[in-house]
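Could you have a look at this structure, given as C-alpha cells, before my questions?
Note that one protein chain of the assembly has been removed; the remaining protein chains are unaltered in position.
Order of writing sets the chain letters: A, B, C, D, E, F and G. Residues in each chain are counted from 1.
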Amino acid sequence: ARTGDPEVVLGQGKRPEQVVTLLRTLHREHPDRAVLATRLAPEALDLVARELPQATVDDVARAAMLGPLPSPRGLVLVVAAGTSDAPVAAEAALSVAAHGAGVRRVDDVGVAGLHRLLAVRDELAAADALVVVAGMEGALPSVVGGLVGVPLVAVPSSIGYGASLGGVSALLGMLNSCAPGIGVVNIDNGYGAGVLAARIARQSAPRGTRAAPGAQP
Amino acid sequence: ARTGDPEVVLGQGKRPEQVVTLLRTLHREHPDRAVLATRLAPEALDLVARELPQATVDDVARAAMLGPLPSPRGLVLVVAAGTSDAPVAAEAALSVAAHGAGVRRVDDVGVAGLHRLLAVRDELAAADALVVVAGMEGALPSVVGGLVGVPLVAVPSSIGYGASLGGVSALLGMLNSCAPGIGVVNIDNGYGAGVLAARIARQSAPRGTRAAPGAQP
Amino acid sequence: ARTGDPEVVLGQGKRPEQVVTLLRTLHREHPDRAVLATRLAPEALDLVARELPQATVDDVARAAMLGPLPSPRGLVLVVAAGTSDAPVAAEAALSVAAHGAGVRRVDDVGVAGLHRLLAVRDELAAADALVVVAGMEGALPSVVGGLVGVPLVAVPSSIGYGASLGGVSALLGMLNSCAPGIGVVNIDNGYGAGVLAARIARQSAPRGTRAAPGAQP
Amino acid sequence: ARTGDPEVVLGQGKRPEQVVTLLRTLHREHPDRAVLATRLAPEALDLVARELPQATVDDVARAAMLGPLPSPRGLVLVVAAGTSDAPVAAEAALSVAAHGAGVRRVDDVGVAGLHRLLAVRDELAAADALVVVAGMEGALPSVVGGLVGVPLVAVPSSIGYGASLGGVSALLGMLNSCAPGIGVVNIDNGYGAGVLAARIARQSAPRGTRAAPGAQP
Amino acid sequence: ARTGDPEVVLGQGKRPEQVVTLLRTLHREHPDRAVLATRLAPEALDLVARELPQATVDDVARAAMLGPLPSPRGLVLVVAAGTSDAPVAAEAALSVAAHGAGVRRVDDVGVAGLHRLLAVRDELAAADALVVVAGMEGALPSVVGGLVGVPLVAVPSSIGYGASLGGVSALLGMLNSCAPGIGVVNIDNGYGAGVLAARIARQSAPRGTRAAPGAQP
Amino acid sequence: ARTGDPEVVLGQGKRPEQVVTLLRTLHREHPDRAVLATRLAPEALDLVARELPQATVDDVARAAMLGPLPSPRGLVLVVAAGTSDAPVAAEAALSVAAHGAGVRRVDDVGVAGLHRLLAVRDELAAADALVVVAGMEGALPSVVGGLVGVPLVAVPSSIGYGASLGGVSALLGMLNSCAPGIGVVNIDNGYGAGVLAARIARQSAPRGTRAAPGAQP
Amino acid sequence: ARTGDPEVVLGQGKRPEQVVTLLRTLHREHPDRAVLATRLAPEALDLVARELPQATVDDVARAAMLGPLPSPRGLVLVVAAGTSDAPVAAEAALSVAAHGAGVRRVDDVGVAGLHRLLAVRDELAAADALVVVAGMEGALPSVVGGLVGVPLVAVPSSIGYGASLGGVSALLGMLNSCAPGIGVVNIDNGYGAGVLAARIARQSAPRGTRAAPGAQP
Partner (left out) sequence: ARTGDPEVVLGQGKRPEQVVTLLRTLHREHPDRAVLATRLAPEALDLVARELPQATVDDVARAAMLGPLPSPRGLVLVVAAGTSDAPVAAEAALSVAAHGAGVRRVDDVGVAGLHRLLAVRDELAAADALVVVAGMEGALPSVVGGLVGVPLVAVPSSIGYGASLGGVSALLGMLNSCAPGIGVVNIDNGYGAGVLAARIARQSAPRGTRAAPGAQP
C-alpha cells in the first residue's frame, strides 16, 4: 500500500487458490514486510497452510500472514466483551502486529460483569490505544471510555440474534456512546480497527516523556 | 380500566379542552381513584392548572393527576442516566405512584461515570422493581442488570441525535442486553414502565419474608 | 452469575464440545444449582445427551439443564399464540423453572380465535406473572394485557414470512401495545422472558395475603 | 375517473385556492356526481366553506364534498380502535358514501377492551364489507377477522409515538395478521379503504339471496 | 375456522409428518369441506402425495388440498406480472377455489409490455374480484387499478434482487399506488389474497342484476 | 465546474444573501455561461429577484439562473406523473436548458390513466433522452421504459404520505424496474437528472443520421 | 423486446432446462439478433454450454449469449473499483455488446488508490458513456464524475460485509453523489447499466463532429 503499510488481501469472495497466489505474489514483491490475508474460509486457511508452510495461519482470526513482522512500537490493548467475540479480537490483534505495534489481549470483560472490567482498569489506562470489541448491545466501549482517556477504537461484532440485526444494534450503540473520543469501524472489522490502533500506538511518545494533559509548557 | 388500575388519558393529539373534559368526567365516575393524563402539550398543562385547581400538574413529566393516590405498597426505584432523561423518569415516577407503589428517584448515573452508579448499588438491590431510563446507546440497563437481580423495566429515551434515530438505537441496545431479565417498553414510555413496575412492586412480599433464591423449603 | 441466579451458556456459535465442557465445568463449580444451556444446535443437543446422561435435554426448547432445580415459588403462566411458537415457549418455561418459580403452559390461544383465550381468563388472572409468546403481528400481549392486570413479559417470535421481517413486526407490535404494563424482550428470547417472570413470581406475596389495589391501609 | 367513480382531489401540497378551483371545475364537468377533496389543511377547509357554500365540509375528516351523493347500495361498517383514529375513520366513511355504499360507524372498540368489540359482533357480521382503522400495534383487524368472515379492509393509522414509526408498526401488524382475508391500505389512507369497501358492498347481493358458503347448488 | 371457511395448515416450519397428520385429522373432522396446506417444502409435498393419495398436490403452488371443493360462486381473475410469479399466483388460485369462488389465470402481463395487458382489459372488467401478483417494482396493480374499477387485491412477490429487499419494494409500491381501491396482503401471501377475493366474489350479485354505479333507484 | 458545465449553487442551507453573492461572483467569473441556483427558499427567491433583476427566477422550480443559455442541441422530454411533481420537473427542465439541450414538458401522465400516456407515445420515442418524474409508487418509468428504447433518467419525487417514506418507495420502485436501461437519481433531484439527460441529448447524432439498432454496417 | 433490443432471459429462479429452452426458442424466433441470459447458476451455465455449443458462455459474468452480435457503434468504458466487482463488470460489458455498442474494461481503479484512476483519465474522457461499478462505500462514481463530463451509469455492487448491508450502502452513496449527472441502477445490475450505456453510446455522434458544449451555432 502507498501508505507504507503491509499489503492486505480481503479473502472473502476469493477462491482458495486466488488467496494463495495473491499472498505468494505480494510476498515476492515485498519480501521485507508482512503480507496479510483476512476473512478466509476454512478451505482457504487449509490451502494456505499446505502451500505456504512459512505462513502463520490463525484459525480463530480466520487470517494468514507471510513475511517478517515489523518491530513493535507502542502498545495496543485488544479488549473483548464475550468469548464469542474472539475471532474479531484475534483479527484485530494480528492486524496490530502486522502494522507495527505491540499488542495484548483482555477477554471476557462484558458490561454485565463489571468487577472483571474494573480489575483491569490500570492496564487499560497504560495502553497507547485500545481496540474494544463487543456484540449484542455494544455497550463496552462506553463503559471503558468513561474509565480511561486513551484513544479508543470500537468494533461492533455480529454476535447476537433477533433485534441485534447482524451487528447493527451494537454498531448504533457505539456510535451513540455517551463517552466521547470513540472511533467506530464496520461490524466485525477487526482489521480496520487494528490498523488505526497500530498507527496511533506506533507514533505515540513513550509514556514517561509525555506532558500531563493541560500542563503549561 | 377493567384491570382495576386508574384511568389514563393519552394527551397527545387531543385539544386542551378535550383533556380537561376527559379528566373531569373520569374523576366524577371514579372519585375514589387517581385519574392520570400524560403527554400533555404546554397549553394543556396550563388549562388543566387553571380549570382543575385540585389537580397535580407536573410540568417536567408533562402530566397531570386528579383524585386520591392509592396507598403505596412496595418500592420502585426510577433510575435515569442523564439529566435530559428527566421528563421520562418523572412520567414513570408519577405513574408508579398512581398505580399504588412507593417510588424513589436516582438521577444522573450514566454508564460513562460508573462511580456514581456503584455508589447506589445497595439502594438498587433493596428495591422491589427498577425502572431504568437511558437515551443515546441505552447501556444503563445492561450495567444495572449485571449488578442486581431485581426485576427491571428499561425505558429507551429519545435523547440523542444523528444515528440515535429518535431513540431506536437505545431501544435496540436494551433489547439486546447481555444481562437477562430486562423487560423493555416503547421509546419515552415512562407511563408503561411505571405501570409494570408498580404491579410488580405492589404484589411483592416484604423483603424480610422472602426465601432466598433457590433455598430448599 | 453474581445475581444469585443459575449460570447460563449461550449455545449459539459454540461447538458441541465447548457446550459440554462449559456445562460440566459450571456444574462442578455450582453443584447446588441448575446450569442451563440455550440455543443449542441439534449436534450439541445430541452430544450433551450422550456425554452428560444426568442432564435434562429439551429438544423442543433446544436447551439442556444440569443440576438440581430450585424449589418453585409463585406461578408463571407461559402463553403461546400458535403451535409454531412452541420452541420459544419451551425455552421460557425451562428458564422459569431454572430460576425458581412454578410454571404452567397455555398453548394455541392466538387472537384470531378469541374463544380459546377467553376460556382461560381466570387462569391468566391467577398467575403471578405471564410470559406471552406470539409471532406474525404479535397482537396477543395486547389482548391479554387488556383482560388481566398481571405483570406481563412479551416475547416476539420469528414465526412468519415476508413483511414479518424475522420477528421485527411482532416486536414492534408488542412495543406499541395499547395495553400498558407490558415488558418486551428480544425476538425469540424465551430465556430472558423466563428470567424476568421468575424473578417477579418468586418474590410475590401469596395471593391471599395481598391487599386489593388501591385499598386504604 | 375512467372507472366510473367520483373525481377526487388530493389536497395535500395544494394551495387553498387551487383546491377551490379544482372542486369547482370538476363539479361543473360532472354535475351529476359527487366530487371529493381529501387531506385538506385547515385553511383549505375554511376557504372551501366560504367559497363553495353548497359543499359539505367535514372538519374531522379534513375533507370536502360537492355534488349529489349516489344512492347507497350495500352496507360498509367503519370500525375504529381509538378516538384518535377518528379523522381516518371519518375520511373512510365519507369516501364510502361518495362511492355509492351505505355506511355506519363503530368507534372505540380497541383490542385492550374486548367486551366492547364482542358486544357489536352481530353488527360486524351483518355488514357487506368492513373498514377497520387502528394505530399503535394495529391489532384490531386480526381480532375482527377472527370473529367474522366479512371482506375486511384494514387501515393503519399514524397514531402513536416512538417505535410506532409514524404508523409503520401498525402497517406491519396488519400485513402479518394471523387472520386471513385482510386487505391493507397505506397509513392513514381512509380514502383508499373507503373506495375498496364501497366497491365490494355495492356489488354484493342482498344478504337474504346469498347461498351459504360451501352449499351445493 | 369459525368463519365457515376451510381449515388451512401453514406448512412452513412443520415437519412433513406433522403436515400429513394435520391434514388427515382436519379432513376427518370436516369431511364435507376442503382442507388446505400451504408453504410446503418439497419433502412435505412428496409425503402428502404418498400418504394421502386422494389429495390434490400442486407443486407449483407448494400446496395440497383434501376434501370436496365448494361449488364456485362468482369469478376471481388471478393476474401475474411475470413467469417467476407463478408460485404465488398458483397459491392464490387454489385458495380461491377452496374458498368457494370460480377462478381464472392471466399470466405474463407485466407493465413493461402494456399491449398484453391492454388485450385482456375486458376480461379484467368482467371479473367480480382481481388478485394481482407482481414482484420487483410491484407496479402492475396501479396500472390495472387505473383500467378497471373491480375490487382488487394486490400481492407483492419476493421476485427480484438487491434493492428489491425480498419483496419490500414491491410491497411499498402497492401500498402507495396512485390508483385507489387496492387492498394489499403480505409478500408472497397468495393464500390471504385468495381468501379475500373469494369472499368478495362469492357474495357478489350476478353482473346482470347490478345497478350501474351512481344510478338513482 | 471542471467538466465544462455551468456552475451551480446548492441553495439549501444557505442564507439568501449568500445565494445572491455566490450567483453574482460566479456570473462575474463566467460571464459567458449560465449560473444556476437550486433548492432556494422563498426568501432567497425573493432576494435574488430584487437584487439580480437580470436573473430568471422560477418560483415553481425554486431555482434561479443568471447569464446566457447555451444554444440547445438535441431534445430532452421531461415527463411528470402528477401535478404535484411540477417543482421537480421544472428544476429538471431548467437544468437541461442550462446544460445545453432543448427541452419540452409532458405533464400529468401517471400510470393510473394510461390513455394520456399512450397518446404521447410518438413524442416520447422521438426524444434524445427522457427525464421521468413520479412520486408515490414511482411506476411511471417502468411503463415508459416498456414503450420506448430512449435513454431514460428516472427521478423519484417525495410526493406521498405514510408508507411513501418521503420518496423512498418511489426510489425503490424505480431501481427495481422490470424495464431495463433506466438510470435513477436521488429523490427530488431534478437537477442531477437534467444534467445527465442534457449530456446525453447534446452529444446525440441527429435522428436521421443514426443507423437502426442492430443494422449491419 | 418491443424496443428493438435483444431478448433477455433472467436466469435467477429458473431451472437450467428452462433457461436452455428459453434461449433456444428465442433464438429461433429472432435468428438475426443476440439473445442473452443473465444471473445463471453454475448448473445453468454448464447445461447451456453442453446443450447449446454455439452459445458464448461467460462464467465470470454468469451469463450466456446466443446469435450474432450487432455491429458496435460508439464506445462504452466499463470501470470497476476492485477485483471482486468483476462479475458485475463482466455482465455489464456483455450487455453493452449485445445492445450494439463497443466496450472496453478498466479494472481495479478504486478510490483508495487514486494514481491508477488518474492515469486513465484521458481514456475516461474519450468514451461516449461510462459504466462505473463499485462496492463497499460506492465512492468511485463521485470521483469519476468529478473528473469527466461523460454520461455515467453507476452500479453498486454487493461486495462488502456488515454495514455494507448487501450493497445498500454503495447504492446510497451513489444516489447522494456530490457530482451531478450520474444515473444509478439496482445493486449488481450490470445488465441494466449496460443497456442504458449502450443506448447512449450508439446514438452518439462521432466525437469529431460534436460542437463544444455551450458553443454558439
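Going forward, a contact is a pair of C-beta atoms (placed from the backbone, for glycine too) under 8 Å apart; a residue touches a chain by one contact, two chains touch by 3 or more.
Keep in mind the model is a prediction, meaning the values are calculated, not measured.
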Listed residues G:V20, G:V150 or G:L165, member touching the removed chain: G:L165
Selected residue (touches chain absent from view) among G:A61, G:A81, G:L94 or G:V195: G:A81
Residues of chain B in contact with the chain not shown: 84, 113, 115, 159, 161-164
Where the missing chain touches chain A, by residue: 1-5, 8, 32-33, 70-71, 73, 99-100, 128, 146-153, 171, 175-177, 180-186, 191-192, 195-196, 199-200, 202-206, 209-217
Absent-chain interface as seen on chain F, which is shown: 2, 10, 12-14, 39, 156, 158, 166-168, 171, 186-189
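What we mean here is this: only the chains that are shown with their structure count from here on.
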Interface residue identity across copies chain F, chain G - same or different by half: same
Averaged-CA centre spacing for the pair chain F and chain E, given as whole angstrom: 40
Rounded Å distance between chain A and chain D, as computed from the means of their C-alpha atoms: 57
Per-residue multi-chain contacts in chain D, two or more chains: 2, 113, 146-147, 162-164, 168, 171, 175-177, 186
Touch-based graph of the chains, sorted into line, ring, star, complete or other: other
